[in-house]
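Before I ask anything, let me first share the structure, which is written out below as structure tokens.
On to subunit A.
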Amino acid sequence: MTGMERKIEERVKKLFRGSLAIRQIDAGSDNAVEQELNALTNNFYDISRFGIHFVASPRHADMLMVSGPVTRNMRKALEHAYRATPEPKIVVAVGDDAIDGGIFKGSYGVYDGVSSVIPVDYTIPGDPPSPLVILRSLLEILDKVDDSRTKE
Partner candidate 1 sequence: MLKIHFFQVTVSVVFLSSIYFHLAKRNIRISMVYGLQSAGVVALLFYSYLQKGSPLILVVVLATLAVKVIIAPTFFIRLINRHKFKFAVDPHVKMALGLAIIGLISGLVTLHIFSPLTTIIPANQTYLTLALASMLISVFLIANHKDALSQIVGILSLENSIVVFAIFAGLDQSSILDLGILFDIFVWLFVAIAFISMMYRHIGSIDVTRMKRLKD
Partner candidate 2 sequence: MLASIVSPSGLIILFSIFGIGGIGTTLLRGNNRAQNLWAHIFSITGALWGLIFAASALISNREFYVNGLATSFPFLSLSFHIDKLSSLFIIIICLSVLFCSIYGIGYVKSFYGRYNVGNYGFFYNLFIAAMLAVVTSSNGILFLFAWEIMSLASYFLVVYERHDHKNVKAGYLYLIMTHAATALITLAFILLFNHAHSFDFNTIRASVPSMSMALKNIVFLLAFVGFGTKAGIIPFHIWLPAAHPAAPSHVSALMSGVMIKTGIYMMIRLFLGILLPIPLWWGLTLIIVGSISCVLGVLYALTEHDIKRLLAYHSIENIGIILLGLGGAMVFYSLHLPTLMLLSLAAALFHTWNHATFKSLLFLAAGSVALATGTKNIEKYGGLIKSMPQTAILFLIGAMAISALPPFNGFYSEWLTFQSLIHGVLSGDILVKWVFLGGLVSLALAGGLALACFVKAFGSTFLARPRSVMAKGAKEVSIWMRSGMAGLAVLCLVLGVASAYIIKSLESLGREITASPRAGLITSVSSRQTLQIGHNFGSISAPFITVVAVATPLLVWFVSRYFINRHQKITSSPTWDCGTDITPRMEITSTGFARSLTMIFQPLLRSNLSYDTAPAGSLAPTSIVATVGIVDIYKKYIYGRMYSLINILSIYFKKIQNGNINAYILYILLALIIALAMGI
């Protein structure tokens, strides 16, 4: 990592700490991941206390959370969403399907993972990953948010 890249990443992390807008994209998922992501907003996990919230438009998003192995039908949609998201942006592939196609790997109908369509920055493994895993990974991605609020 060059010094320049590190500087940009530092800036981005500083910016997103405490305010991260996520646009979730279902690229042919079996909805297992969606269930878990949905759970993040409930009272138990309450993702909003970390300043993280889901948004309705990729224009508003800082992070694209892509689930599913990217089916042929969803490829264009995924590309559009990626293009529609303003920089700086983070792409996270959530779930094994999204990472490399998972159980659908090698099928004629899928592209075997998000990274074959758009550049992926981080991955959250699991089939599906539990909400706690997702939350922990998110916080790791954001590189430690305010300590006072992470303790549970």
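By our rule, a residue touches a chain if its C-beta (ideal position, glycine included) is under 8 Å from a C-beta of that chain, and two chains touch if they have at least 3 such contacts; residues count from 1.
The set was built so that all candidates are chains of the complex that A comes from, given by their letters.
What you are looking at is a predicted structure, and each value in this text was computed from that prediction instead of being measured.
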Selected partner (touches subunit A in the complex), from 1 or 2: 2
Partner candidate 2, residues of subunit A touching it in the complex: 57-59, 74, 76-78, 80-81, 83-84, 86-87
